[in-house]
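Excluded from the complex is one protein chain; the other protein chains are retained at their positions.
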Amino acid sequence: MTTRPFGEAVQRREDPRLLTGRGRYLDDLGSGALAAAFVRSPHAHAVVRDIDVADALDVDGLVAVYTWEDLPERLARPLPLLIPHPALTHGRTALPLARDRVRHVGEPVVMVVARDRYLAEDACALIRVDYDPLPAVVGLEEAARGERLVHDDVPGNVGAHLVQSVPSADGREAGEAIAAAPHRLEFRLDIERSASMPLEGRGVYARWDADDASLRVYSSTQTSTSVRMALAATLGLPLPKVEVIAPDVGGGFGVKIMHPWPEEVLVPWAAMLLGREVKWTEDRREHFTSSAHERAQAHSVRVGFDDDGRVLGLDVTILHDHGAYTPYGIIVPIITSTQLPGPYRLGAYRVAFSSVYTTTVQVTPYRGAGRPQAVFCMERTMDRIAAHLGLDRTAVRAANLIQPEEFPYDQGLTFQDGRPLVYDSGDYPESLRLLKELIGWDSFAAEKERAAAGGRRLGIGIGCYVEGTGVGPYEGGHVQITSDGRVHVSTGLTSQGQGHETVFAQIAATELGVPLERVSVVTGDTRRFGYAVGTFASRAAVMSGNAIALACRKVREKALRIAAEALEADPRDLEITDGLVHVAGVPGASVPLATVAVLANPLRYAFDDEAARATQFAGASPPDRPPVAEGEEPGLEGRGYYSPIRSTFASGMHAAIVETDPLTAEIRILRYAVVHDCGNLVNPMIVEGQIHGGVAQGVGGALYERMVYDGHGQLLNASFMDFLMPYATEVPHVETAHLQTPSPLNPLGIKGAGEAGVIPVSAVIASAVEDAEGIPVMKMPISPSELFDLRRAAGGPQAS
Amino acid sequence: MKPPPFDHHAPRTLAEALDVLAATGEHGKVLAGGQSLIPLMNMRLAAPAHLVDINRLGGLAAVETGPDGVRVGALARHAQVERSAGAAAVQPLLRQALRLVAHPVIRNRGTAVGSLVHADPAAELPAVLALLGGSVRLARRGGTRDVPAGEFFTGPLESALGPGELAVSAFFPALPPRAGTAFEEVSRRHGDYALAGVAALVRLDGGLRVAAATAACVSAGPVPVVVDVTAACGAAPAGAADWEAAARAVRERIEPEDDIHASADYRRHLTGVLAARALREAARAAVEHADGSAGGYAAGSRAGDGG
Partner (left out) sequence: MGEAAHEIALTVNGVLRRTRVPGRRLLSDCLRHDLGLTGTHVGCEHGVCGCCTVLLDGEPVRSCLMFAVTADGHEITTVEGLADGARMSPVQRAFAECHGLQCGFCTPGFLCTVTALLRENPAPSGEEVLEGLSGNLCRCTGYQNIVRAVHRAAEIMAEERAEEA
């Protein structure tokens, strides 16, 4: 069988476990643990006057009740601000439990620990918190007016303000370039709030071993290494005494990269204090009001362009709603600002954002992380230009595309990793050509006309994007071949369903020349690998994939060196096939990797026959040299780290055909086409799956999902009844075509694929609905009721 | 999201159930399918002190069909009624509506009578009962009463069911001769509560002209709104009736409200569109019915079907 599974659509190693109920998610662990539950603020904004827990104390099975007063000094402080930025002049984070002020519905105020969750909730229901309500601050406009403050010491509610400006080649600033352009347009584009909404919520399970003075924490997180460091720091424990493990995680999509959550520090603290295992499993209502949302942004656009639609100057002012706190910094508006130019060469570009506080759930990245907003903004702008000039929408895009020979292409901006935004590779014109062919762009006009003759309204839309993936600073991998010939791979970043066990095994099997079945992969377990950043920004395959490849190359080199001695051959003449090291072209002369592993670890004690070969009287090492040579280490293992100079840029283009019902204003997606370029594919089946899932989330964001707050800051749709995640019946079939432009930045030539699918969908659907209706669509998502309103506002014939 | 504590009662006989309900009064709540009640309890929006679980009362699971109509027992699941060929033959609107109720898995557990008692104005079955002029049979210790649909639904999530009472069955009158029905709705996602929905019943005279036309609207007011549109569409031949005029009449009568999914104006508009569609389809079905049944209706119905 082949030992080059890289690039093959191999079935996932995770699946047998997950398909038979043997997956282990957070709440599947700790069957004997105590359960935590929280009393959370019912008010969007209030002073906490008093907390009366007396009635709860009668609940049978109650173990402990904690308020802010009970917290030790290290825990009584605001939670960390994870990503400081000079522009974030007024960053604010929450306390693990509110002291005297709550700033959104759902903010934790009291923690209860009881024998089980039912009883913990009973106790919560009996705790009386006396609040003095304050005015809520909801929505971008109200926040920006700054009349009511979310934080008393943040004037105008503005947490951050950042401007980036890239002059045109002839030195003009955007304002000037726009003023001088033959055509100018000015408009506003809005996107509402949504959320990652994994089907498994957050959860933490902590075990304190008093004898060993060590803490083991399981968390449904996208970053176990960073949770570990945060816990050690917050709880005052030596780092080696804390281990954090991400078990099977039921989806993340960004929300689980946020950390440490209040619950993530409180539950381990309670476990230590009580000397008992404690677990908290977030329920769905908590997830809606106490985790994080994303997407809400308003964009004021000014653009100047020439007769062909070439953008000469673009000026975008963004208002970003980051909710009540900024624990994750201002990454989302930074990404919007910098990914907005997409695959285009813009004349001059200026982007400014203000990030404002509201009394709503905090905003942290959700799959796409600011890019869906950026693409909505840029692509709607392209469509406006096309409409203004009476040009085909793809022609305007083609006129602006960066050409293949222009790579590396420097956009002149500073990306989310603090580094220059330089596109490494891509072929955008080819991508556009493929997409037009796939969707049948050029023949659509005739189709639309035929449909219209039958009373049907069809529209076609397009959206293009470039996605910075694989951001640093680094990831690492450890590879060990044991004396049974098995290959053990570990990496610190975590998995939430992306098939890392499979793709990393494919990479290791290919690099080492071993059968895939012999490779096992562990992710997100600090006991196995302590240095990592986490899974976000479509970075796992790029970062850990390359780190593992580098580790494998080290191990391979060592294996060849040892085998060369055993075979009395030159290591340069050796190769590894199916787990056997052999002289190229001489199949007879070989030594199994298992034996090499034995020889790599000189032994005193034989624990089995195989091990006996490495003991001191077996003649495995020459008596005139130390058994472990200087500079060497025992064992056939190696570590590799990949730390890229900057991100690698994947890209793609989507198109859709929609039908709108002239009477009911229902919107149906008839076709959805994707052209995607993420460099070399490790496993095409998995990449395809990522795209499908991303598009489905994009469709949710375009047509169904939104977080609806009322003026009092109450989230009106905090359930799956009213937060409308699409079912199978709402998601279109996705047609895909792949382009593979390898990245020159990393050894495997790969780019990230995790977020891609979701990025352009709102832009595409808006474009298609606008085409069907002939009415500008400037806000997303759009519901039938809103389309009905648009029709009425446009004064069009309203059939009834 | 765990339900608050309650005393669980699992009576084995109807009499026993009624005794418990009488004893617990307004603190007692009946549990049948639980598909509406248990979510409310899990969210602690409902906290009955006593839950009277009627799932062991085997006698209440029947779907009985006869020439007059379909009697659905309190434990008949949506799926069971939906599958009943007899019920569909006697009153096709039942199946037409049930297919629109939530998702198949919910219909396996949820009961038709439970849905009526829940009295959600956005739900399909209350509209069906209201349109057909059916009734709900309420039992209490020492007696039963039949409450006509028009009196049963008293407000959003409010019905005439009193403390100590158990809804033992509901009666859906049979489709009259030369009549047809249809149910049209638009929901945000497949299976969601409808943004608007209309059940229609059209009866023709011997000359296949519209003799009576009514529409019942969901999500259009505090209770299902039944509108008689016979006058609006005139005694025209089934194929030529002015359904748009009927739709206008419907729009004038209903009182939809804004919510997070749709504006009242859109709902009003949409209800009209769906009314025209449903009435047109019901008229078409009536013509077919008049052609096909030739004086006999529900010929294939049998009693006790599916119980």
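When the chains are written out, they are named A and B in that same order, and each has its own residue count from 1.
Simple rule for what comes next: contacts are C-beta pairs under 8 Å (C-beta built on N, C-alpha and C of every residue); 3 or more make two chains touch, one makes a residue touch a chain.
Computed from a predicted structure; not experimentally measured.
Trainee: Taking the complete complex into account, tell me which visible chains touch the one left out.
Mentor: Computed over the complete complex, the missing chain touches A, B.
Trainee: Return the single residue from B:Gly133, B:Gly191 or B:Gly234 that touches the missing chain.
Mentor: Counting the whole complex, the residue in contact with the absent chain is B:Gly191.
Trainee: Among A:Pro5, A:Gly139, A:Gly250 or A:Gly579, which residue is in contact with the omitted chain in the full complex?
Mentor: A:Gly250
Trainee: I'm checking contacts with the chain that's been left out. Which of A:Ala76, A:Ala611 or A:Met685 qualifies?
Mentor: Of these options, the touching residue for the absent chain is A:Met685.
Trainee: Against the chain that's been left off, what residues of chain A make contact? List them.
Mentor: 11-12, 14-16, 18-25, 27-28, 31, 60, 116, 118, 197-200, 248-251, 253, 283-284, 496-499, 685-686, 688-689, 691-697, 719-721, 725, 727-729, 731, 733-734, 757
Trainee: Touching residues of chain B against the unshown chain: what are they?
Mentor: Against the missing chain, chain B presents residues 1-8, 10, 31, 34-35, 38-39, 41-43, 51, 53, 55, 79, 102-106, 108-109, 190-191.
Keep in mind that, in the parts below, only the chains that are shown with their structure count from here on.
Trainee: Could you grab the centroid distance between chain A and chain B? Build each centroid from C-alpha atoms only and quote it in angstrom.
Mentor: The mean C-alpha positions of chain A and chain B differ by 45 Å.
Trainee: Mind listing the chain A positions that touch chain B in their complex?
Mentor: Residue positions touching the partner: 117-118, 121-122, 125, 283-285, 663-666, 704, 708, 716-717, 719, 721-722, 724, 726-727, 729-730, 783-785, 788-789, 792, 798, 800.
Trainee: Would you pull the chain B residues touching chain A in the complex into a rising list?
Mentor: Of all residues in chain B, those touching chain A are 1-5, 39, 43-44, 186, 188-193, 195, 247, 251, 260-263, 265-267, 269-270, 272-274.
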